[in-house]
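This report refers to the structure that appears directly beneath it.
Every protein chain but one is kept in place in this view of the complex.
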Amino acid sequence: MAYLRNTWYVAGWSNEIGEGLFSRTILGESIVFFRDKEKNGQIIAARNLCPHRFAPLDRGHLIDGTLECAYHGLRFNTQGKCVFNPDGDGRVPAGTKLTIFPVVERWKAAWIWMGDPSKADASLIPDYPFLDTPEWHPVRGLLKVRANYRYITDNLLDIAHVRMVHTTSGIYCESLSKGKTELIREPNGAIWANRLGVNGAPPPLFAVMWQAAGFGELPTHMDHWADARWDAPSLILNHVGITVTGQPREAGLEAKNTHFLTPETETTTHYFWTNCRAFALDDTHLDQAILSGTEHLFVDEDEPMLHAVQAAMGDRDFWAMKPALLQADIGPVAARRALDKLIADEQREAPIPTKASMTEAAVT
Amino acid sequence: MAYLRNTWYVAGWSNEIGEGLFSRTILGESIVFFRDKEKNGQIIAARNLCPHRFAPLDRGHLIDGTLECAYHGLRFNTQGKCVFNPDGDGRVPAGTKLTIFPVVERWKAAWIWMGDPSKADASLIPDYPFLDTPEWHPVRGLLKVRANYRYITDNLLDIAHVRMVHTTSGIYCESLSKGKTELIREPNGAIWANRLGVNGAPPPLFAVMWQAAGFGELPTHMDHWADARWDAPSLILNHVGITVTGQPREAGLEAKNTHFLTPETETTTHYFWTNCRAFALDDTHLDQAILSGTEHLFVDEDEPMLHAVQAAMGDRDFWAMKPALLQADIGPVAARRALDKLIADEQREAPIPTKASMTEAAVT
Partner (left out) sequence: MAYLRNTWYVAGWSNEIGEGLFSRTILGESIVFFRDKEKNGQIIAARNLCPHRFAPLDRGHLIDGTLECAYHGLRFNTQGKCVFNPDGDGRVPAGTKLTIFPVVERWKAAWIWMGDPSKADASLIPDYPFLDTPEWHPVRGLLKVRANYRYITDNLLDIAHVRMVHTTSGIYCESLSKGKTELIREPNGAIWANRLGVNGAPPPLFAVMWQAAGFGELPTHMDHWADARWDAPSLILNHVGITVTGQPREAGLEAKNTHFLTPETETTTHYFWTNCRAFALDDTHLDQAILSGTEHLFVDEDEPMLHAVQAAMGDRDFWAMKPALLQADIGPVAARRALDKLIADEQREAPIPTKASMTEAAVT
């Protein structure tokens, strides 16, 4: 199925892109990244394919701020213009141009726009202020998932799988399981799928955070909420918290977790995750516990199931398979339909260019 | 090419399906099997794909006689009806249904019907009484062959390959090789391809059986017959025997061997074989000799050639390649054409459903 193109995808965490060349496949296309030293390290993203003879540019080097191809030594500036040819008289056809993709660095991540560059608007990136403020402390990670990004979106918006899949990670909560998912649609298209578990035993995993937050022992009766916001194309924000039964949420503890899903291919996904807290900011032991706990939860519990679904489905279409949908699917279904519509609208306006015709270089 | 669907395929030997879940890919579709304790262990076969969110059900468990999905905990009874949802208020859309395939256990094997369930008729399974009677003793096996099932059918119906392929297993017989294959068509569609070798040296491999049957040394001049019956879609029965030249068959020795071929995919096949005898029933040494001899014959001699043909042919169509056909091909050709006709007739009546549309679950 087509990808939404006029949108922002996370291409990498800011700290992944350093002094040299960095490449990653996004929406099936290899992209090469580097920082422009002349402009305070602004991130440049280019198609990883020389417009001359199609060598991957990540085999090359940065020379005086230009990207040099390792095959024939053509050099491209940060606007994609070919500014040097070492061979012969050094001439280059006027239109020789490397495709450059808009990139914005925000929330400690590099966001790439792989659609119509004239529509790239940084203000369309959703707000995740807790990812870049002294009051909050995020633990970050990146995982590869062997499944289409939409199955992962489904999974993240669906509380019902926790009981079965997360049997060893301490995040299951019986009262939440008995709750009902509420759907809230925001005017900007964001969709919330929220659940509240009232007056039950909180998920055991919260004990460590409750203690680190200075609250002491975990109470036996609490309210537990798990709210998930979806923003197109595949950005999920979780508000997950606990408070003593009947107390306001502010009196308890809440983690803000993000899940940014970037398709690598139709069947593999780059999964950028954070777990953010506003307490115990300097607690490196807690950082480590969150990191290993989260990786266990994703790598050992979610990922094998998501991969099994992907393998079982193959290239069959989700809707054509007529899924039997439950109350807990209200979030995944709303997000799927919203994304389906965005993609259909975009395709109607301007069909997605094929890889071939996206090369902007001139022919001599 | 399409598979024949309104027919029985062997899904497994009875003893492969025990207390837990068992899965196998048949006609390209993963199927999960288990036994219904409430009904004397009757075998249930279900599509290995939850109709909710398409997790493979063999990752789940049997709970109180129901099949529980490991993803969201939905439970299905032996009719495929979803009878339990652990999440929220526990409601399930009325039409939520797991596809169940008819299965019959007969001749110590589980037979599956992957076509229109209303047409499933156990009496269509051919008779192989020697597989389940005290008077006969079968040695059984299961092999995986890296070739389309029709190449294996061809091979089993064709005596001419024995001279070249089975050079180390002692089943070659010069007089049989010089014989002529006779074709017999039965009213029910079964096809016999029979050959008789008159007054020649018998295949050396028969020496062990001749001795075990109490006949002593193998005579030097014998009549040797190899009769093969094909039943749709890919069930072969061999009557292979020897008798002293001119004596009636009953005075000699005959093995009844079956070869049940079940397509796993277009290029791989589950090969269920038996070698049955009516003498030396308790001779476990003979069992072992038959097992290792048969596996040698199939694994080391037939399979590499069948795989080489498959690899060389790729997805090219057999008839489009215009095979040069010999007298010995009369059996394979008759069976191929009979199966071609059955498939064409079935497709004309009711085109084979695609995988996607076969899911019977309702959408809410």
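Order of writing sets the chain letters: A and B. Residues in each chain are counted from 1.
Just so we're on the same page, a contact is a pair of C-beta atoms (placed from the backbone, for glycine too) under 8 Å apart; a residue touches a chain by one contact, two chains touch by 3 or more.
Model, not experiment: these values are computed from the prediction.
Among B:P102, B:G179 or B:P233, only B:G179 touches the chain left out of the display.
Interface residues of subunit A facing the missing partner chain: 30, 48-49, 51-56, 59, 69-73, 82, 85-89, 91-93, 95-97, 355-357, 359, 361-364.
Residues of subunit B that touch the chain left out of view are 154, 158-161, 163-165, 177-181, 305, 308-309, 311-313, 316-318, 320-329.
In this text, only the chains that are shown with their structure count from here on.
Superposition on CA atoms relates subunit A and subunit B by a rotation of 120 degrees, given as a multiple of 5.
Inter-chain spacing, taken between the CA centroids of subunit A and subunit B, is 48 Å.
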